[in-house]
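A protein chain is absent from this complex, but the other protein chains hold their places.
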C-alpha cells in the first residue's frame, strides 16, 4: 500500500497581523464563522485520505491544542498514524520570512523515522483552498518527478510570497520569494509533494544551515532534483495580513466561493462545539452573512461574518465586519469595518467605524 | 453538582536522573513495564471521577504528547472538560527545587477561569501511589478546611522533599523542604486539595514572585489559611533519582506491592500499544519479573522489569535490570544491574554489570 | 470497575405510529427536533447532566439510524472510563429469537446486562419525552424516603388526567393507588413514565411477571399494580418543570414552535444544563443578499436566499430565491426550490419542495401539512 503523509508547519509569525496574533499563532486565527486557519490545511490532508499528519507547533501552542484536541474531529485519533504534535523551535517563531524551517524538520526526525510513508505533502496554514492531494499525487507519478509544487496562475502576490517561474517548455525554472508585490504571478500555494528519500536528503544537506526555509532549500537545488508544478484551478487565497484577512473573509460571502470551499465533496473539519441553533428574533435583519451556531440575533447584520455564541441586541447594526465567538453587541451599537476579537462586549449605543482597507480591531487587551 | 478538578505539573527536572531525562521530562520516564511516571498521577485523578485535568507541560513535550494523545485512554477525550494542555514556562524547567511554580499557574489562568470546579487537586509526577482523592475530599469537607495536604508517616525523605511538621494537637505547623536526608519523616506526597477561591487568591498574592513554588507559597501562609493533612496509609514512594528509580522498580516485584498498585479497584491507565501477547520459547527461564506485551523471550530473566516489544535471545541472562521498550538483547549477553534505554541493541555475548547502588545505563547516545 | 449506584434503561424501541410519516423510516426517539436535535437527545443529556453515565438503550423498531446516531455515546460524553452506552436489541438464543413484548419484557430480557453492571438502583426512561430534569435529585429522594419504587409525577389538569396513569397519594406522597387512564380520575398527579426502582425489587418483580401468562408485561399495567398489591414502598416524586410527551403530530409541532417564543419552556442555550447531540461538520449557515430571516431557528449548513418566517430549519436546509417558508418545520437536508411556498408544514428529511409548489394553507385552523422523508412534493 502506497502511503501519503502530511506535515504542516504552524511555527511562524507575521507582524502584518497586528493584534490578531498577540495571543495566538497565525494557524489559530478564527476564520469563516466556525473555523481556524489551520482547519483548511488539515482538512485538505485528511480529505485526501491521509491518516498520518505531523504538526510543527509554535511557541503559543495552547490555543492550537485546545482546538485540535485529540484530532478526533479530523479522524486523526488512531492506533496507527494519527496526529503527531511536533514542537517547533522557539526561535523559529519570530524569524519572519520562511514558514517551514529546516531546523523544525531536523528537530522532529522521529516523525520521518516512525511514520510509514512513501511521499509527503508539506504545507503551512496561510493559504485558503480546498484540494484533493490525491490528484497532485497522480500528477507527480505521471510526471515521474521527486518534487511537485502546487501553484495558481495569474494571482496577485505580496511581499514574502513565493512565485514560480517556468521556462519556455513549461518546466519549473525558479522559485522566488518576492521583495515587492507582483501581479499575474504563478503563486506557490505553500504545498509541496515530495518523495521521502528526497526530503530526508535535503534536511541532511542543510543541517548546518538550519534556519533556512525548506522550500528555499529545494529551490536552490532545482537542478539536482526532478521537479514539476501542479496547477490548482479552484478558489485559492493567501492570508498574510489583517488586510488579506478582511478581504478574503468578505469573499466568503459570495455564495459561489462559499459553496466551493465549504459545501463540496470535501468538507472542512473543525472542532465541534455543540452549540444550539441560531435564534433569530422578530426584530432581526440579516443579509449576506455567515452566522455561527449558538448565536442570538435581535439586531441587523449585513455583509458580515458572525462566530458562534454571539449575542446581538435589538437595534444593533453590524456591517462589513467580523465578530468573533462569544461577543456581546449592545442595543443600538453600530459597527462598520470592524474586527471584534473573541469575547468582546460592546455596550449599548457604542459606535465603531473603520474603513475597508483599515478595519478597527476591538479587543479586550 | 460539586466538582473536583485536577492540575498536574510536569514542568520540572532533576539532575539526579542523569541520562534518563536527556530527551524526556521526568513525567515521561518509562516505569513498571508498561507505564510512564505521569500515568500514576493522571490515573489517580480520573479514577477519583475527575473529568477535567490540566497538565502543565515541560519544554520537552513531544514524548508526553505522544504518550497522552487525545487523553482517550484516560477517559479525558470529552466534550465537557477533558485534558487541558497548559504550556509551562520555558525557564521553569531548569530551576530545580520547586515542581509547581506560581508562574506556570499564572500563565494558564484560562484553566482556572474556563474549568468548572469547586476544589482542585494539585499534583506532580514524582510520587508513585494509588489513591482515591474522593476520600481526601471527604476528609477536607469534614475538617472544614481550605487546604488539605496528602502525606505519609515514617518515611525516608531525601534532599528537596517536603515534610510536614505537626504541633502537639496534631495540627499542621509547618511544611519544610529538606536540605539533608531525614528518616521517619511525614513525607508530603505532592498532592494538595485546595478550594478554588484560595488557590486563585494565592496565585494573585505571589504574582510578582512567580518563580516560587505554589506549595511553598501555601506553606508561608499556613496562619492565614485553614489547613489539614490527610494521612495516606498505602504503598507510596518518591522517585527523585536513578537510585530511587531502580529501588522502587524492584519493589514492584514484591507481589503484594504489585497487586496494590496495579490490580486493585483502581487500575492505572496508560497508552495502549496493542502488541501481541508475550511469547516464551522452550529455552526461556523467568523468575520474579514483570514483562510487557509484544516481547519474545528465549533467554533468562530474574528480578527484572522488561518493557514491551523486547527481544531476548537464547542464552542471554538478565538480572536485577530494567529493559525498556524495543530493546534487543543478543545471545549469551549478560546484563546485571543495568538500565537499558529504549531501543538499545545489545550484541551477542556482550556483558554489562553495574551495582545495586549504581546501575549501568546503556543508551544509544 | 467500581460498582455503579444507578444506571438508566432507556426504552427506545417504540414505533410511534401516531407520528405518521416521520417514523416511517426511523424509530420515534430518532426523529429530528428543534433543528439540530433528535428527540432522544433530551433524555440522554438529562442522564449525563445528572451524573448517570451508564445507559442501556433498548431498541427494536428500525434501529439503524438510531444506532449510528448514538454510536458509542461520545456525543453525550457517555463514553470514557466511567461512562458507557449499550445498545440492546432483541436477540437470538439457543431457544430461538424473541422480540420485546411490552416495556417490562424488554427490561426482563436484559437482566443479564443489568446484573453485569450490578447497580443498586435502576432508572427507567422513555426516549420520546421532552424535558430537562436532574434525575439525581429524584434518586436522592428515592434513597431518603427508602422507596422500592419512585414514580416521577406531574400535576395535570383534571380534564387531561384521564389520558395518563394517575396516582393517589397520602400526605407523605406515598402512593396508595395507581390507575391507568381512569375515566373518573381521583387525583391529578400523572405518571411521567420515569421510574427509579431498587434493583433487587424490580428484578424479582420482572421474573414473577415473566411467568404470568395474562400479563401484558407493561410497567403501568402490570408491574406497578403488582408492587402495590404486595404493599411495597411506592412513592411519588413531583416534578415542577416543563414536560411533554411528543405523541402526535400536533404535540410535535407545538413543542417545536415553543422554542421560537422569546422565553421558551426549554432553554437550549443554557450551558449549565446543556442539551448534547451528535453534531456534524456542516459549515455555518449562510443568508444571501436576497434572503430574509425572522423569528426562526437556523442550523449549520443552511443556505437561505428566500424568506423564512417563524420556522425551524434543521441542518443543511436550502431555501432558494423567491421561496417562502412560514410557520413550518423543515427537517435535515430539505430543499425548498425557487418560488415555492411552504406554510404550516412539517417536511421530512431529504425531501424536496419543487419550484413554485405550494404546500400547506394560511387559513386559520388549517391542518398541519406533513411530508415524509425523501419525497418530492410538486
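As written, the chains take the letters A, B and C, and residue 1 is the first residue of each chain.
Following the convention adopted for this analysis, a residue touches a chain if its C-beta (ideal position, glycine included) is under 8 Å from a C-beta of that chain, and two chains touch if they have at least 3 such contacts.
Values in this document were obtained by computation on a predicted structure and should not be read as measured data.
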item	value
Hidden partner chain, touching residue among B:178, B:222 or B:267	B:267
Candidates A:78, A:177 or A:326 - the one touching the absent chain	A:78
Hidden partner interface residues of subunit C, rising order	13, 15, 17, 24, 59-64, 67-68, 71-72, 74, 86-94, 97, 99, 112-113
Missing-partner contacts on subunit B, residue numbers	32-34, 73, 253, 255, 258-259, 262-263, 267-270, 272-274, 276-282, 284-294, 296
Subunit A, residues in touch with the chain not shown (by the definition above)	1, 46-47, 49, 51, 74-80, 265-266, 269
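In this section, only the chains that are shown with their structure count from here on.
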item	value
Farthest chain relative to subunit B (centres taken as mean CA coordinates)	C
Length of the line joining the C-alpha centres of subunit A and subunit B, rounded to whole Å	38
Mean-CA-position distance for subunit C and subunit B (Å)	45
Sites on subunit A at which at least two other chains make contact	272, 274
Set of subunit C residues in contact with two or more other chains	75, 274, 276
